[in-house]
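Shown here: the complex without one of its protein chains, the others still in place.
Naming follows writing order (A, B and C), and every chain is counted from residue 1.
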Amino acid sequence: MNIEEIIDAFEEKGLEVKVQTRMAGVKKKTERKTLWINVGRDRLKEIVEYMVEIADDFPHFSVISPADVGEEVEVNYHLSLGYGSYMGEVPITLKVTIPKKDLWVPTLTDIIPGTAFSEREIIEMMGIDVKGLEDKRHLFLTEDFPDGIYPWRRDETAPKKINKLYEGWKE
Amino acid sequence: MKYTIPIGPIHPALKEPIMISCTISGEEITDVDVIASQNHRGIEWIGMNRNNPIQTIYVAERICGICNFCHPACLAMAVEEITDMEVPERAQYIRVVQSELERIHSHLLWAGVAAHELGFDSLLHYTWKIREKVMDTLEIVNGNRVTKAIMMYGGVRRDIKDEHVPKIREMIKYYLDLFGEVAKLFLEDKTIKMRTRDIGILTREDAIKLEATGPTVRASGVKKDVRQDTSYYAYPDFDVKAMTPDILTGDVVGDTYDRIVVRLLEVKQSVEIIEQALDEMPSGEIISEEKIPKILATIKKSDGEAIGRHEAPRGEDIHYVKLKSGFDGLYTWKVRAPTYNNILAWMPMLMHHQIADIPIVAASIDPCMSCTNRAVVLDDNERIITAEDLHNLSIEKTKEMMK
Amino acid sequence: MFPMFGQLIKQLFHKPFTNKFPVKYTPNDVTALMEKVESGEVKINPPVELPESFRGKIVYDKEKCIGCKLCIRVCPAKAIDFKEEEKKIKIYVSRCIFCSQCNDVCPVNCLHMSNEFMLADVDRLSDNLIVE
Partner (left out) sequence: MTGEIFFRVVMGTIGIAFFALFLGLSYKGIDRKIAAHMQSRIGPPLRQPFWDVGKLLVKDNVVPENAVSWLFNLAPVVCLASSITLLLYIPIAGYEPLLHGHGDLILILYLLTIPALSMVVGGFASGSPYATVGAQREMVTMISYEFPLAVAIISVAWKMSDAFKGDIFTLSFISSHPIWGNVGLLGVAGLILILLALIIVLPAELSKIPFDVAEAETEIAGGLLVEYSGRNLAMFYLADGVKTFALTSLVVAIFFPYGISQFFGLGSIPSFIIDFLFFLLKIFLVMLFSVTLIRVGVARLRISQVVSTYWVAITLMALLGLVLLMWDSQVLTVRWW
């Protein structure tokens, strides 16, 4: 699956693909292309299943990284296709934009079990509810962490009581 | 009779802030649960709210105590992609040399720790004795044994001078001669084979489904290596191949023994990469923009998002960076360290094994929890003893002892 | 079958690899040892020799400093304070992480890293750990 086939496969599905390129290497100058695709929340599961079909081995999932952009939250699913061949991997990021009022995303653990930890992290760090994930315990924060506070958010739910350990020591 | 054995935050087998609680009946493990919320240090929060991008490089460098080149490497790659900063050729080569030097020292450190987990302390002392060679080279090249402090947006901060090259060549010769002996000590030892062969098996299908990365997944036969798959820095010139156990032993089982094989092969590969890098090192300056305030300015007015992926010693390390013009610091910064995915692989590996296998299987993925936990937000209402009080207590104790 | 035995016998007859800095065995009483070292009775084994690019305790050349506060802006550990009245800086070595970023950013090159690494102290603000 080289990059053109992957882009055509996504365009078939009626998705607009944005390609970012970056030069690398000195003697053998090769380009590194990353695909950025906006996907609706309801089509996410369908697209990931589609990726499992077209992948020659299995899509490589890296992590989910949520970004708080004022009124909405952009949830980026970082995946990639075509690893194993020389310079053949294409990193693909599915960007799901969800409004802050209705923060939920479908789980992907039934398709790719490896996403369990990332989903548990966005639940506790960003307050996004993942529908269908059975184990929703805290992953990195302690059990007695006050709920309602989401460390990565930039609005009123961001942590306020911060221990200024690094400032008050000089006296 | 069932009980749960906590291989917990404080345990000689796993000196990491993570807790594996295994329910055992007799000696056999029947259920494994991983509780990672022991020491989260807020690295991303610091990067997003408190620091400007230059300071964030040094916070990224301290995410992990051992692999501290891979995190700033990913961060710089992402920021350079957004701000479209040009990186001189010589800097790309120096970055390859630094990441391979780090891989050698990290893998040898792991080999010693694995030998200690097996109760084989003389192999620990032996491995860490030969590791001193790469530590001395790092100290000569970077001025400090572990924290390299060499990464800067748009290049590297220090050059590999001409008087450093003979020392690195001497190290290369030292390791190439020694590889046979180390492989013999690790792979042909009967007791190590008894303890690691067919133990902690991660089948190829589990490895792919649970998205393991690095040596853990390569030991199960999946040819996944970021240096081979994507082109970044000067890696396209090096034709890096993913190391799988069948190269040395001829077949792939995916157990702890194969992970030792893969890591030893990678040390040899890294030494060869450094040798090739030194031969073809282009000349030229090492950073595209000398003045730091100008770098800060270009980052401040740039906009966009990018991901930086690098093959850290423990697996694929990925940073997602989003910059917003006018915002001092990274608008959004997500760090995903390699161990983050490999923890999931513990469940299938540890099932139905004996307690004696927990330390070596847990150590076989080379867990680095400091990479995985990254935020501390202290809530000071019911904490009685704060770090400050502990510090004062320790001072009094030292004064008392010095009388 | 057991390759380690050969290696062990070989190592038994070689010199141990450990570097005997400061003394071969830990003393019962450290302060007594320190006095003996000052009085010259006990000679300390030298540490592993350091490369010239070693990043140890910071050295501040007060005259050349122009008070531009760039180093304060760039120091990741916030280890540098500004003294308004005399437009000079004050560095807390106990806070410093030895990254030498301030050396690079300083326009007049008045900050350098020395080779001194034995900085253990009881009081964080003792004069040995503050560079002015």
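Note that contacts are C-beta pairs under 8 Å (C-beta built on N, C-alpha and C of every residue); 3 or more make two chains touch, one makes a residue touch a chain.
A quick note: this is a predicted structure, and the numbers were derived from the prediction, not measured.
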Chains in view touching the one left out: B, C
Which residue of B:Lys129, B:Arg145, B:Lys167 or B:Lys300 touches the chain not shown here: B:Lys129
Selected residue (touches chain absent from view) among B:Asp189, B:Glu211, B:Glu305 or B:Asp366: B:Asp189
Residues of chain B in contact with the chain not shown: 3-5, 11-13, 27, 115-123, 125-126, 129, 189-192, 194-195, 354-359
Contact footprint on chain C, counting only the chain that is left out: 2, 4-5, 8-9, 11-12, 14, 16-18, 20, 24-25
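To be clear about the criterion, only the chains that are shown with their structure count from here on.
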Between chain B and chain A, distance of the C-alpha-averaged centres to the nearest whole Å: 22
Chain A-chain C separation of Cα centroids, rounded to whole Å: 42
Length of the line joining the C-alpha centres of chain B and chain C, rounded to whole Å: 26
Residues of chain C engaged with two or more neighbouring chains: 77
Junction residues of chain A, two or more chains touched: 169
Chain B residues within the chain C interface of the complex: 51-52, 54-59, 61-62, 120, 122-123, 126, 129, 132, 136, 139-144, 147, 149, 157-158, 181, 184-185, 188-191, 292-293, 395, 398-399, 402
Complex contact set, residues of chain B against chain A: 36-38, 40, 42, 44-45, 48, 80-81, 89, 92-93, 208-212, 222-224, 226, 228-237, 239, 242, 280, 282, 305-307, 309, 316, 318, 320, 322, 331-332, 334, 336, 340-341, 343-344, 372-375, 377-380, 386-388
Chain B contact footprint on chain A (complex, rising order): 20, 22, 24-32, 34, 57-58, 60-63, 65-68, 76, 78, 80, 82-89, 91, 93, 112-118, 138-143, 145-146, 149, 151-152, 159, 161-163, 165, 169
